[in-house]
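Here's a structure for you.
Partial complex: the chains shown occupy the same locations as in the complete assembly.
Lettered A and B in written order, each chain numbered from 1.
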Amino acid sequence: MRAVVNKMSLKFESRSVNEAFARQSVGAFVAQLDPTMEELGDIKTVVSEAVTNAIVHGYADKAGFITVAVRLLEGRVLELKVKDAGRGIENVEQARQPMFTTGDDTRSGMGFTIMETFTDKLRVRSTPGKGTMVTMVKVLKERGA
Amino acid sequence: AGEIRRFLRDDGAVKVSRSVKERSVRVRRIQSELESRTGRSPTVSELAEAAGLTVEEVAACEQADVAVDSFERELS
């Protein structure tokens, strides 16, 4: 296990305006690792995707809370967890396929593919009727490398 | 220096939405300058120093096009 250097968590309501808040807030926390703008852009993007999923799919029928927990681990390893207590996913493997969506035609079905591409590890745990937890791990480049 | 510049600009009454947009444009310009000079992506602290901002303020700048670009690059 890697030692935890710093950590924080955010909790907020499932309102679409909070997607921008979550991505900015995670960006401000990650700034202490002095990432490049590209790394930071990737991180903000995956937070947006996961939080948007919680709002749009998880809490499609009812409002609720979303938690984003961020840990900085030794060796510039960033761990992001986005959790909702919404309706959950029946078939996670299928949901993770590129272009699979249960949403309307404004959805691309590319959210999980983006999360997978922009991070080093993506894990999705979900229980129908109980909620979903998405965990992402991203290793930032060494400074001066 | 950042404090003084902010004071001189006297932008107290300016809405945040406008100011953040202007700042993002400025940071993006400095970013491409640094990139062409050094041949690599600058870090947020390098940008903060060049722009007279805190690293958190730089981190708040949106780089929407950067994320999309890198996604397309990685997929192709």
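FYI, a residue touches a chain if its C-beta (ideal position, glycine included) is under 8 Å from a C-beta of that chain, and two chains touch if they have at least 3 such contacts.
Because the structure is predicted, anything quoted here is derived from the model rather than measured.
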Quiz item: Which formula gives the number of each chain in the whole complex?
Solution: A x2, B x1
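Convention: only the chains that are shown with their structure count from here on.
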Quiz prompt | Centroid distance [mean C-alpha coordinates] between subunit B and subunit A, Å | solution = 23
Quiz item: Quick one: in the complex, what on subunit B touches subunit A?
Solution: 31, 41-45, 47, 55-56, 58-61, 63, 66-67, 70-71, 74-75
Quiz item: Which residues of subunit A touch subunit B in their complex?
Solution: 24, 27-28, 30-32, 34-38, 40-42, 44-45, 114, 117-118, 143
